[in-house]
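Omission of a single protein chain aside, the complex is shown with its protein chains in their original locations.
Our next item is chain A:
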Amino acid sequence: MTEAVGQRLAAALAPLASLLALLVLWEAGVRWFEVDSFLLPPPSAIGAALLDSAGPLWDNSLYTLRTFAAGFGLSICVALPLAVLVTASRWLAAAIYPLLVLIQSIPKVALAPILIVAMGTSEAPRVVITFLVAFFPLVIATATGLLHTPPELLRLARSLRASALQRLLYIRLPHAVPFIFSGLKMSATLSVIGVVVAEFVAADRGLGYLMTSAMAFFNTPLAYAAMLLLSLISIAAFHGIGLLQALLFPWSTGQPNAAG
């Protein structure tokens, strides 16, 4: 018993230990070779920037989070119905799918300045860019789940005289749940990237803006601090979605191939 606890503790401590070792190595390396702080700041300088600029970092984080939530939310609202449509009929798939691939093939980073000119300096273009970066994987993941419903389950539904809507609600969507959640995880991390790209191009607030403006003044430690917070947002979203899945659909987190 205590042995098992010890093992789990060791497993939890292992990444912390390696992270700590990396930080120590980083700090020592920067000091030893006397690297300029604006080229590569030591961890201590980044920590100091985090504390010194806690206020602006917090405000800009909230702003970035807001754009993230709007863009990610829009992705979900568009991707799920779109996936249902694409998988509903061959005709709809033929009509919609090429369009999706076209949108996906556009480099979003290149699209950002164009969109901002077209849509003005409000938050709207940043939300749209985030959405464009994030929604496609969610469509694909959801459509895959819907299409890979085991045929014997659909045969069962047909033998019970289930309508197309009932088949969707009671068979296809539940089966797609684990697929949807892996799509959500992918889409959430892409959303963070989308927000930052949009903020790089045009924004007067947000962590992406903070990074570019900090670099304009060679305040590299602050840029690193902002980057750290962006990673934290990304990680939190990823694990938050996993947690949500475990809470709402505990059956979907186990072995994906259980109970054929």
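Methods note: contacts are C-beta pairs under 8 Å (C-beta built on N, C-alpha and C of every residue); 3 or more make two chains touch, one makes a residue touch a chain; residues count from 1.
The rule we apply is simple: contacts and distances are computed from a predicted model.
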{"item": "Name under which UniProt lists the unshown chain, selected from \"Lactate utilization protein B/C\", \"Sarcosine oxidase subunit gamma\", \"ABC transporter ATP-binding protein\" or \"Succinate dehydrogenase hydrophobic membrane anchor subunit\"", "value": "\"ABC transporter ATP-binding protein\""}
{"item": "Residue of A:65, A:157 or A:180 touching the missing chain in the full complex", "value": "A:157"}
{"item": "Absent chain, residues of chain A that touch it", "value": "152-153, 155-162, 166, 170-171, 174-175, 177, 249, 251-252, 254-255, 258-260"}
